[in-house]
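Down below is the structure, laid out as structure tokens.
As you look at this complex, bear in mind that one protein chain is not there, while each of the others sits in place.
Letters are used for the chains, namely A, B, C, D, E and F, taken in the order the chains are written, and counting of residues starts over at 1 for each.
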Amino acid sequence: MMRFLNFFLRLGRFLLFIVFYLKEILVSSLFVAWDIITPKNYMKPGIVEVPIDLKSETAIIALANLISMTPGSLTLDMTPDKKKMYIHVMYLHDKEEFIRKTKRQIEQRIQKIFE
Amino acid sequence: MNIGILLLALLFLSVLAPFTRRYLGNAAGWIFAIIPFAGFVWFLGMLPEINRGEVFTHRYSWLPAYGIDFSFYIDGLSVLFSLLVLGIGAFILIYAGYYMKTYPMKGRFMGYLVLFMASMVGVVVSGNLITIFVFWELTSISSYLLIGYNHEKPEARGAALQALLITGFGGLALLGGFVLLGIPFGDYELTTLFSNPEVIKSSNLYLPALLLILAGAFTKSAQFPFHFWLPGAMAAPSPVSAYLHSATMVKAGIFLLARLNPVLGGTELWHYLLSIFGVTTMFVGAWLSITQTDLKRILAYSTVSALGTLVLLIGTGTEYAINAAIIFLLVHALYKGTLFMMAGNIEKNTGTRDINKLGGLFKYMPFAAIVMILALVSMAGIPPMLGFIGKELIYEAKSNAPSAHWFILIAGFMTNAIMVFLSMRLTLDIFWGKEPAYDKKPKEPSLALILGPFFLVVISLFLGLFPKTMANPLTSQAIMAISPGMAAIKLKLWHGFNLVLGLSALTIALGVVAYKYRDPIISMATRINLKYFREEFSRVFFRMIDYFLIYTKEQTKAIQHGYHRFYLMTVFVVASILVWIQIWNGDPVILELNFRDMPLNLVAVVALIIAATISAVVAHSRVVALIAMSVIGFGITIIFIAYSGVDLAITMVLVEILMVILAMAVLFYLPKYVKYSGTGARMRDALIASLVGGFMMVLVLQAGSSAVQEPVSEFFKQSSYTEAFGRNIVNVILVDFRAFDTLGEITVLAIAALGIFSMIKLTKKIKI
Amino acid sequence: MESVILQIAARHMRPLLVILSLVVLYRGHNEPGGGFIGGLMLGAAYILYAMAFGVEKTQKSIRISPVALTGIGLLLALVSGLPALMEGHLFMTGEWTTFFSGSSFELKLGTPLLFDLGVYFTVAGMLTLVMFSIMEE
Amino acid sequence: MIPVLPIILPLLFMVVLIFTRRWLAFQQYFSLLATVVLTLVSVILLLDVQQNGIATLQMGSWPAPYGISLVVDMLSAIMLVTVSFIAIVIMIYSPGFIDKGRQSAGYYPISFGLLMGVNGAFITGDIFNLYVWYEVMLTSSFVLIALGGSAEQLRGSIKYVTINFVASIFFVAGIGILYGLTGTLNMADLAFKIRAAGHIPHMNGALMLFFIAFSVKAGLFPFFFWLPASYHTPPIPITALFAGTLTKVGIYTMFRFYSLFIVENALFWKSFILIIAGLTMTIGVLMAASQFDIRKILSFHIISQVGYMVMGLGLFTVGGISGAIYFMVHNMLSKTNTFLAGGLVYQRSGSYDLKKLGGLYKASPLLALLFFVPAMSLAGIPPLPGFFGKFFLIKGGFEAGDYLITAVAILVGLFTLFSMVKIWNEAYWKKEPEEIKKGKLSRRAIAATGLLAIAVVLLGLFAGPVSELTVEAARQVVLPELYINAVLGL
Amino acid sequence: MLFLFAILIGVLYGAAVYLLLRRNIFKLVLGLIFLGHATNLLLFVAGGLTRGFPSFLRDIPGEVEKMADPLPQALILTAIVISLGVTAFALVLVYRFYSVTKTVDLDELSENE
Amino acid sequence: MEGFPILNLAVNLSFASLTISLFAGLYRLLTGPTLPDRMVVMDLIASLVIGLILTYIMLTGQTVFLNVAVVIALLVFMGNIAFAKYLKRRIE
Partner (left out) sequence: MMEWIVSLLLIAGSLFMLIAAIGVVKLPDVYMRMHAITKAASLGAILMLLAVVLWHPQWIVVIESLMVVIFVIFTAPIGTHMIGRVAHRMDVPKAEGYLMDELQDEPDRQEAEGEKSL
């Protein structure tokens, strides 16, 4: 029974997450699109090392993919021990801020869904 | 007894021969001779019936679909030849059994001899042109194997090759001639041919048929300018020379001319062709024999001359001429067989055949000497040997010829004088004269070695002494077979004093004189030969072969040059030419340009594919080329989708992706791309490419613009769901309507996979 | 060391691709798909796995060798022609049976489907055989 | 049912051999048994065709022209029997010659793939299906020719694969165009439509594409390059198998297509084919004369002799076609036999190079005989079958009034004789070089070669009955209505 | 559209031929792949072009008449798969060729002929 | 789609932008400059093909084409992996 409930909890989180995620994609996509079609470039690129706390492989790959699908960031590589991820960021204003935001907005949500 | 049984027995014997040596040893010859001797007797027994004018025929169904039977036709001509072949053959086998005592592979040798005997009998008793041809070719092959007996010597191999090629060439021509001959007759049976002999002469196939058949007969019978293989054939051991290359095989051509005389003869063309070739050969053969010193080569050239005489006589075609031909044939076979066997004996005893290194042999081997001298007497045409009768008849024939060319008569006269000269030379230089130092003392040949020569000479002598009772019964029917309606002339040794006798006497006188002045004559002949026959024919022949080989080598280098690109280029260029010609000659292409039918997006896709194609072609990087390939693949996928091919599009995408993976996996190992071709080559290739692309374009236009009323696929649309229970028609076609295609196709996949698998696994193991 | 992300992805995708390939195979008679496409997808599943983990590991995880798979496919395709003979029809004539006839789960099975299964295995076997051979080099 | 067996049995055998590829001895004996079974089936088919006329079968019971038709007429039946007999011989020979590595690397199953393709090509009555069998055959041959992968083999294979691939592409392009023009793939139906319509526009191009494709496969001038470039590279049983089967499939198909599809422009096609035939036989034989490698001589001869077969087609009379078919059967047997004998030479002396060989006549009478019989057959010496083949063709040629090509054919015979004798003189008669290897001959290889030599002799001795079959086959080729009616049931 | 497709097919064949005539063995393989593409397209176009009606039977009245000809599609599918097999084989052959001879220059094929 | 001019317009616009995009991709393929630059073009083209397929579905109403899109979406990345592996081998 608990497991059943747990599943629905996760599903709810998952759906919420998707809604959030679609909004996020749309907004930042528009921003990137704007940046592309306007002559002036706003980008401040960089490749950032992000430590990850996820354990399950499913969760890790979900994280990697979501980061890539999020406009402005792209998973480039991961250490074999699955502890660090290297992310290419297009608008890197503040590294720490980026890491915080990624961990909070994506990693933690994923953790709740998959682990 | 049946002729078929005789032939089979001989063939069986020839197959058995190689295995007999171990059991029979040197006695093999005697035992082998039994069958030919039995055959000889059998043919002798036929003579009475034959002389009553009977002809024996047997027919066996052979190639019914082609209306060709395997048939025998035994008449006087066949019997005469068979008696010669089997009679002389029996002696030769006995002779060879001892002669070859010390040689290796005697068994095979005897086998070939018997095989030849069977083939030769086959030729003369065949009742069908094709049957004749089969045996004819077998004589060539057995001759080849016999000439090449001493095959470790290059000369023997060369001589065998030369003989085979020349007689083989003749054989092929002969086959062509026979086939042509069969067209107007509708049959190859001799009986058919003889029953209506005029058919071919009125046909326009006469000329080609005649020329081809003559090519066959002349090469086999060593007529000038094909004569040179015969002296070359002396590389064979003496039994072979005695048997094949004097007494029998070379007469096959003569036999053929005689056999076909009723069908082909009697025309001006026949007459002139045979006379010209005959007389030339007769004289050239005799003339070339003058300067020879090798005993066997002297005999060989004199054989050439005799063969020329025979052709000349058949070509002359008068009653006398035909009579003379048959008698001379007999004469020549008897004395030449003897002479060759004796030449072998002499060589065996003294170790040489060079007449300059021989001399004084009479006192060592008087009996053998007498045998040989009698044969030489016959050759010189001196009584009482049969040779005299022969020569008389020849003179008679020549002087009575319808177009009695003095030229022919003089040439004949000279030839005979040379024969007398040769006879004297051989007699005196070998048996008397200066005696060299022999390694070991020569002695009389053993019984088996002298038996043959002795009997042949004796027969010649008896035939000469009692021509009416002995020679006439043998030959009269043969003469009638050659020329129906002609009678055999009553033969006699003494004709009284007449022109012919005068000529004979003069011939002998001239020969004797010539012998007296032999040294200046020989040196003169040598000088003339050096001037006019600077090259021996056989050397010319081999040089021609060399040139031929050089030519073929060059040709091969030019065509099969090894450059893969140019092979492909040839294929493409020729294909373009052929297809463009077809397009040019075909129906006109009506081009309807309907721009409404061109959605811009598809135009763009086409443009994209073309652009990607060009970039793949000019790409300097393989990765670029491969990516361009996948762009093309995607472009084609879009086209498939735009025109309703769903399964196609899916498969295309999948295959494209997998292909890229595969190509990449392989590319790992290849080195970086290198540009090899220059601009000129590129322009040329572009031109070829556009030719091919162009014709494909036109063909597609033609096919695509033609509307088909009722393609078979209508059936698939109608019955896919109702009968095959599937809504995806493409899939239903693949797994049901045309599942057999699919079965083959997956087999291709499996085989390719296995191939790749083993190519990689196996080459790992094998060191290269 | 191969990319961890790829390995994780391959581990996840292989079962997905296998199931999808079966779906495509089954649907093929009525919808786009069929033995070829299914087989190509099945092959792709294992190739992906091999690209992530190497051939050896992949082969260990399948148990059946690609050669055998190819052979089984061919044999199935061949055998699918035989039931027709038992029915007295010509070779490769489609023979069908219907399960749950009339109900909403009506299921038509026939030898052409078996044939398609043979195609499926052969194609997959071929692909894996080829790719494994090359990748092992 | 029987007409499908020569196709599916090899597939079945192939599958069995795939599964048992680790048991070499089993593979050897099973393959032999399997080829015997195939031969029996083919003989039964032949007898059936002889008794009941052209046999047809509709795959999957789908009626012609919708389904795939299998058609066995006399020509197909003869080819089937010949090929499967050759396969028996090869299967006896191979274990004694091919190294174990190659044998266990798929030689046996893939050989059956080849047989499947070859038989399929002989039997099918559908042009696309024909393409499929062609590909089965070619892919198998690609694999076989590259099997083992020595540098020489790979060099040959690349040429072989590329040029044949191009030909296949031409073939399939022609099929597509023909389908676009007529809407059918069934050969009988196509032939029927062509005859019914009188004139189908634009067909010339497609026909020429077919001609080019088959010319490449058959090794006609000027498309033969792949053949001499590759045939001398694999182990000799493979070459022998190829020599006995592959180019003949091209010829067979050409016969079939010519008979069914050439209605218009017959004169153009006839003269075109005769010219190609003349050039092929001449150039092939001249190139053979220049060679010193036994395998190369024989390979170039294949080309020359293919010219003879095409000549028979060009005559397009019962006599000519029958001659060509007989010639083809003879050539398949004799050529395979010479190759196998060449393999024995190699086994004995370690070389194919005439310059390095010699003394075999003395060393081994059996070896000499085993070469002499097929070589003389190729050279057209009676009573061996080569003579009859040549004779039938010459007869056909003269009777058809095509004197020039017949004269060429006659002359080429001389050069053929020359090159056969060249091998004989050099390898057998020449004195044995001192440094020559004295290898041991495999009994199986000898037995196989001997069996084939006996078959060659028998083919000559029984030229009568055989030529009755070929005449019947030729009649069916010359009268395509028989084929059309048999398939469409008209 | 036929005209454009004909041009496209011509270009593809032309490109294939051009590539086959190159000396680099990689281009040869590329040429083979191009030949396959060109031929697939040729079969497709020569069999007749139909837009928007894939050959799936959906019991919609009148659809069957407009439906694309399924047969050429089936043929192309077969041809695609066959050329996949053959091309794969050719690729591996080329690879073996290189690893044995250490060259990608086709002109070095001429050795020993 | 018949009777909906706006949809027609949308389809055409979609085709237009997608085909322009295709050429953009080709441009990048030809200009590079690096191999990874060219490799990403394949992804772009694959996406564009999915777009084109969807547009064709709108044009013809034939939803079966979705199957093609599914396959492309599912498997195109394998091409990337292969390229990546090839390049990786080259730098090693």
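As a convention for this text, a contact is a pair of C-beta atoms (placed from the backbone, for glycine too) under 8 Å apart; a residue touches a chain by one contact, two chains touch by 3 or more.
What you are looking at is a predicted structure, and each value in this text was computed from that prediction instead of being measured.
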Query: Which chains here would be touched by the one that got left out?
result: A, C, F
Message: Could you pull out which residues of chain C are in touch with the chain that's been left out?
response: 1-3, 5-6, 9, 13, 50-54, 135
- line: Note that chain F touches the chain not displayed via residues 4, 6-7, 9-11, 13-15, 17-18, 20-22, 24-25, 27-28, 34-37, 39-41, 43-44, 46-48, 50-51, 54-55, 57-58, 61, 63, 66-67, 69-70, 73-77, 79-81, 83-85, 87-89, 91-92
- prompt: Touching the missing chain, which residues of chain A?
  reply: 25-26, 29, 32-33, 36-37, 41, 43-49, 64-65, 67-69, 71-72, 74-77, 79-80, 84, 86, 88, 90, 92, 95
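Methods note: only the chains that are shown with their structure count from here on.
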- prompt: Among all the other chains, which ones are in touch with both chain C and chain F?
  reply: B, E
Query: Taking contacts as defined above, which has more of them, C-D or B-F?
result: B-F
- prompt: What is the chain whose Cα centre is as far as it gets from that of chain D?
  reply: A
Distance from chain F to chain D - Cα centre to Cα centre, in angstrom: 48
- prompt: Which whole number of Å gives the spacing of the CA centres of chain C and chain E?
  reply: 24
- line: Rounded to the nearest Å, the gap separating the Cα centres of chain E and chain F is 21
Query: Mind pulling the chain D residues that touch 2 or more other chains?
result: 8, 11, 14, 18, 59-60, 128, 132, 135, 139, 142-143, 146, 149-151, 158-159, 162, 166, 173, 176-177, 179-180, 185, 228-229
- line: For chain A, residue numbers touching 2 or more other chains are none
- request: If two chains touch, include that pair; go through all of them.
  value: A-C, B-C, B-D, B-E, B-F, C-D, C-E, C-F, D-E, E-F
Query: Which residues of chain B touch chain E in their complex?
result: 560-565, 568-569, 572, 591, 593, 597-599, 602-603, 606, 609-610, 613-614, 616-617, 622, 625, 629, 632-633, 636, 639-640, 642-648, 651-652, 655, 658-659, 662-663, 666-667, 669-671, 673-677, 685-686, 688-690, 692-694, 696-701, 703-705, 708, 711-713, 716-718, 720-721, 727-730, 733-734, 738, 741-742, 745-746, 748-749, 751-753, 755-756, 759-760, 763, 768
Query: In their complex, what parts of chain E are in touch with chain B?
result: 1-27, 29-30, 33-34, 37-38, 40-42, 44-46, 48-58, 64, 67-71, 73-78, 80-82, 84-89, 91-96, 98-100, 104-107, 109-113
Query: Inside the complex, what are the residues of chain B that reach chain F?
result: 599-601, 604-605, 607-608, 611-612, 615, 621, 623-624, 627-628, 630-631, 634, 637-638, 641-642, 644, 646, 649-650, 653-654, 657, 660-661, 664-665, 667-668
